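In this view, the complex is presented without one of its protein chains, the others remaining in place.
Right after this comes chain A.
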């Protein structure tokens, strides 16, 4: 549930514990990871500004979108950014991540655009994304600048870990994340990941490092992966507006909590609702069998009504079993030859039929060949 996530991030870390960390992962089949990220960001910001959370400040590390985008976003959600620059700071790794522009201006070959030079109060440009330890220092510095030293904590939001992984190795990125988590002053941390941009191992590592994993999955899988089908187009379109929001929480007692919700993308953001269709959230330990071993009530009645092809039914009356030949001398010879009905003592409910053709009638019951023939079947 999205509220539980935001609540856990708001409550932050206990003393001596690592900060809770959230991974939001999506894929091309269900691509609204960023909407969820924005939702969590705005929720956490409002908690921080209202003073309801453990952390007193938020550092947003912007890789894939510019800081002004985030400030706009928060303004649209009703969060007053201007007065909150004491609480929310962005680290701009978007404009000049590798420091090329500044180097070009130094050599004089490049006239910096005027809007680049005006650095607003809420953002700091970071130019060295290849070095994770420098990034770590900048984040911590920014955070401490917001909340001061001592015991006051701040939260960190990382726009996209994918961008970090482009520039630095997996081990340095995970080193940064784990150092942030274990820092005394970090209250909570969350990041966005597009899982199909990386190998499975990367996703596994980030899930290992986080205490909550929120994944977005499509509601309906397109059949056979074929793209050109009209049916599939509508499914894909459907998937672009709705999805399954699947969260795994690692709880303190060592158990894993799994929750499932539906997420709708709307004009202003995302909406989370309970899952409309029924589905098992957890695949339990009960083994999945291919066939149902249980009978429904109707099936039970039908089963009781089927008369088995034994000549002695146990009710004192012998039954003639129709054996496909017209050797019966009773009134039953009106019946057509191709009839498949056998016993007529009770009404079938129409579903249960046993078709029995007697093998051969001319063998004497006590023949030596088959000792079973003296049975009365």
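Everything below uses one rule, namely that a contact is a pair of C-beta atoms (placed from the backbone, for glycine too) under 8 Å apart; a residue touches a chain by one contact, two chains touch by 3 or more; residues count from 1.
Criterion: contacts and distances are computed from a predicted model.
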Per UniProt, the name of the complex member that is left out, chosen from "Nicastrin", "AP complex subunit sigma", "Elongator complex protein 4" or "DDB1- and CUL4-associated factor 13": "Elongator complex protein 4"
Per the touch definition above, residue among A:124, A:155, A:174 or A:195 touching the missing chain: A:174
Which residue of A:14, A:258, A:308 or A:354 touches the chain not shown here: A:258
Selected from A:28, A:98 or A:204 as touching the chain missing from the view: A:204
Hidden partner chain, touching residue among A:76, A:137 or A:182: A:182
On chain A, residues whose C-beta touches the chain left out of the figure: 169-172, 174-175, 177-179, 182, 201, 204-205, 207-209, 248-251, 253-258, 282-287, 289, 293-294
